[in-house]
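All remarks here apply to the structure that follows.
In this view, the complex is presented without one of its protein chains, the others remaining in place.
Presenting chain A:
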Amino acid sequence: MSESTAGDDTLLALHLPAAPEALDTAHDAFEEAWTEHPDVADDVRLRFVMATMEILGNVVEHAYAPDVRADGRRLALDVTRTATGLVGTISDNGQPFALDLSDVAMPGVDAESGRGLALARDVLDGLDYERVEGRNVWTLRCEGR
């Protein structure tokens, strides 16, 4: 279900089914990784995990047309340490993301959905999306404060 190819700066390298269970699997993997990297600041952990869960949730909910079989939905999560924080990529084999990230706004307090990407963007120091060779690639950057 998951594999790890850890170098010194690699915190996570996971291949997961693009399904809701991936969120808990990734969350568990983060908690394990913190024990091996205890010096990653609490604030960085909190913000990075929050953003990762929002992007993973978005991929799982929105990246696939309903007719794509569950076993054909795959995502990868890679997280690396930098001198000052964490950088991660989340990639999936779903359909292209149709929105412009710069248009994403936090909805009003009554909304029951639509906060995920705005929240991820607000807690990160960088959030980018690219379509690369038929895959969606999200890049998340979080610096210590």
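Everything below uses one rule, namely that a residue touches a chain if its C-beta (ideal position, glycine included) is under 8 Å from a C-beta of that chain, and two chains touch if they have at least 3 such contacts; residues count from 1.
Convention: contacts and distances are computed from a predicted model.
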Inset, instruction - Just go with whichever of "Anti-sigma factor antagonist", "Fumarate hydratase subunit alpha", "Phosphate transport system permease protein PstA" or "DNA processing protein" UniProt uses as the name of the absent chain. - result: "Anti-sigma factor antagonist"
Inset, instruction - With the full complex in mind, choose from A:Asp8, A:Glu36, A:Asp71 or A:Glu112 the residue touching the hidden chain. - result: A:Glu112
Legend entry - Where the unshown chain meets chain A, residue by residue: 20-21, 23-24, 27, 46, 49-50, 53-54, 57, 60-61, 106, 109-116, 119, 122-123
